[in-house]
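Reviewing the structure listed below.
With one protein chain withheld, the remaining protein chains of the complex are depicted in position.
And now, subunit A:
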Amino acid sequence: MTNDSAQNPSDEIELLSFRLGEEEYSLDIMSVREIRGWTRATPLPHAPDHVRGVINLRGTVLPVVDLSVRLGMPPVAGDARNVIIVVQTGAQTAGLLVDAVSDIFALPCSELQIPPELSADVARRYVSALTIVEGRMIKVLDLATVLPENSAEAA
């Protein structure tokens, strides 16, 4: 719940939505630094499955998380249609590999709903809010929980 999203109900929040398989997720756009096309990541030895590896972001070494694996789904294929969303929380920068970016939309924070507690679902942990846009349900991701664990703790 460390995301800035549900702070002040009167404020508007801008969300970047993206597709992971059949699901649609979104992120507070304030934490998005840039969106990059797919590049092959250099795999890291002894890394957890969801850490796809590291890529070169203009000279810095950027860890890339396969968001799909992180949320308990099959890995992102890794082809030219996929994108890496470069996000930042605190001092931590990381890339999130997703299937495709779909939309940017603004809505009042009051329209964000706390998701119900369903402990059987692994993805529940990573979702800080739910909202409905044009009849579709969109999940707002809690960024801090999806970044590589050690760095999320350090940040």
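Please note the rule applied: contacts are C-beta pairs under 8 Å (C-beta built on N, C-alpha and C of every residue); 3 or more make two chains touch, one makes a residue touch a chain; residues count from 1.
Going forward, contacts and distances are computed from a predicted model.
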Just by its UniProt name, which of "LemA family protein", "Extracellular solute-binding protein", "RNA polymerase sigma factor" or "Chemotaxis protein CheA" is the chain not shown in this complex?
"Chemotaxis protein CheA"
Among A:L27, A:V54, A:L112 or A:V146, contact with the omitted chain is made only by A:V54
For subunit A, which residues reach the chain that was dropped from this view?
39-47, 51, 53-56, 58-63, 93-94, 148, 150-151
